[in-house]
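First up is the structure itself, then whatever we jot down about it.
Removed: one protein chain of the complex. Kept in place: all other protein chains.
Labels A and B are assigned to the chains in the order they are written; within every chain, residues are numbered from 1.
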Amino acid sequence: MAPFTRKKETLFLIIFALAIILIPLFVKNKYHFMVMNIVGLNTIVVIGLNLLIGFTGQISLGHAAFYGMGAYLSAIFTATFGFPPWPTIVLAMIITGMVAYFVGYPSLKLKGHYLVMATLGFSIIVHIFMVELDRITGGPSGFPGIPHLSIGAFVFDNDFKNFYLIWTFVFFCILVSVNLVNSRVGRALKAIHGSEVAANTLGIDTDKYKTKVFVLSAVFASLAGSLYAHYITFISPRSFDFYYSIQAVTMVIVGGMGSVWGAFFGAGLLTVLSEFLHVAEKYNIIAYGAILTLVLVFLPEGIVVGFYNFYRRRKIKSMIEKRGGEFRV
Amino acid sequence: MGIYEQILQFVLTGLTIGAIYALVALGFNIIHNATGIVNFVQCEFVTLGGMMMYTYYSLLGIPLILSFFLSMATIILLGALIERGPIRAARSKAIIVLVFITIGLSSTIRGTALLAWGPDNVPLPSFSGENVIRILGAAILPQHLWIFGITVGVVIFLQYFFHRTLIGKAMRATAVNRKAASLMGISVNRMVLLSFAMSGGIGAVGGMIIAPITTSSYDTGIMLALKGFSAAILGGYGNNAGAVAGGLILGVLESLGAGLISSKFKNAFAFLILLLVLFFKPTGLLGYGESERV
Partner (left out) sequence: MNSEIILKAEGIRKYFGGVAALNDVSFEVRRNEITAIIGPNGAGKTTLINLITGIYPPTSGKIIFEGKTISRLKPFHIAYQGITRTFQNLQVFHNMTVLENVMVGLHTQTESEFLNCLLHLPKVKREERRVAEEGASLLRFFHLESKSDWLSSSLPYGEQKRLEIARALAGKPKLLLLDEPVAGLNIRETEEMAELILKIKKMGITIILVEHDMNLVMGISDKITVLNYGQKISGGTPEEVQKDPKVIQAYLGEE
């Protein structure tokens, strides 16, 4: 089965790459580019988060903080201290990863869902720091004047150029995630979700794997945050509050826990929906909450995976019926 | 005011807010023990306690004491509805799915509260006047006494309920071992329903008694509930004595930290303590409560 999956995933990746290259030829509206870029950034966060939630079965409500750390570290180091942007993105990823390790390791060692509260508490602390350390972060009014990214003399200074930049990163994030989930490590993560005790008795160091995938997901979020900062050139604490974490989690659930492509779909659908709701921002909280609840109650596999499983069951059913067998669910 | 009076003042106000944390922590424990999930709607139980009280008393003019019990009943009903509705209807009973459902419900309710009452803080009158009471140079309000009194009352009631009544003992048995409990003829479903109703009621009480001091708004519950959760961990998750101890200690530490170090980072203290506890003493001060063995 593995080689077959591999082929199918490769095909998807090629189609996806072609779409990234071709789509800008048909889009002329600047606003549409902006929405697509935000979709891309959210996709990076959500793919990482899905590795943690969907594949490994651990909950984090703190990814807004890691997203924000990427953004603020990039902003502060480049705009305030004049560091070169590209190495700073890597530096931010390393720092965020280390911080994630210290938040994640102690809570992931424990049985039960301590991670969700530890991450939530952590993200509130980070948010308070963003607001209160105003001499460094600009406080509640935000941090302006972050430089655009550039390669040589080529500056990524508009929505169109940033589209290619951001979606190239999305592509590579999806690529490495697909690699990961179809590997020894990916299977170990799914096994932890299936039964942590059984996974452990098969030789999987469950604490280590949970911590590592948590750190990886934080690093993804940090990367997205850095790209966001250099793209918009202005950041403020509002973009990285508790609601962003809820949004990211909802995207994971809607796309489907345990599906890399589902993450992309979830991020796309809900980002566009958010843009529609932008006119009435106060409905945003209700909308996300209601979507999250409804999908979980009625379609816990998520929309993409739910329909895919439905299709697969139908296919198996027809296969069995063709052979004259009986199908039980 | 000298430094000692100041410290006494911080300790007293800390104990007051700590009592609220303790109530919230108890609410978390009760549902955790019955279902194994972290119930995020606890935040909204606290919020709605205050907001319903405001609605009944300030908007509809219902007498204070009646408003108190009406609000409590409303939130108890809400807790029961949540269990009877989404939690029971969920097609997957995986813990992770149930936790997420409570997160979703929490957002939905918060958003609805924002639409219903708007974003502003609303005041609630104290239960019995604003005359400052002086204790050894520190000043407290009558409301502080109400908070202590009612919290102690709730704790005594829970103690009696869980250790002296049949149904309370049945709930504890369910927490220790669901399967064995159901084999003994205990309806686990009913215990879960009861646990949601009870933590609804306790959360609402917490929200109502603190509102006259801090005012109330559509999202006051989040902070209070999250700190209540930190208190639960500090005391030992699932352990009711631990919840009370954890709440009071957290309240005092936070108040001292804000008063003596920096009030800017007041809200960060509680979570810093949470992270430190998880790091160094994850079983909490008094150890885990009753939970199933593997």
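Everything below uses one rule, namely that contacts are C-beta pairs under 8 Å (C-beta built on N, C-alpha and C of every residue); 3 or more make two chains touch, one makes a residue touch a chain.
None of these values were measured; they are calculated from a predicted model.
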Touching the absent chain when the full complex is considered, from A:L115, A:A191, A:L269 or A:A287: A:A191
Contact with the hidden chain (one of A:N42, A:S107 or A:T206): A:T206
For subunit A, the residues touching the chain missing from this view: 1-3, 176, 179-180, 182-188, 190-191, 193-195, 197-206, 212, 216, 258, 316, 329
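By definition in this document, only the chains that are shown with their structure count from here on.
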Footprint of subunit B on subunit A - complex, ascending: 53, 57, 59, 61, 102-103, 106-107, 109-110, 112-114, 116-118, 120-122, 124-125, 128-129, 132, 197, 242, 246, 249-250, 253, 282-294, 296-300
Complex contacts: residues of subunit B adjacent to subunit A: 36-38, 86, 89-92, 94-97, 99-101, 103-112, 114-115, 222, 226, 229-230, 233, 237, 264-265, 267-268, 270-272, 274-275, 278-279, 282, 294
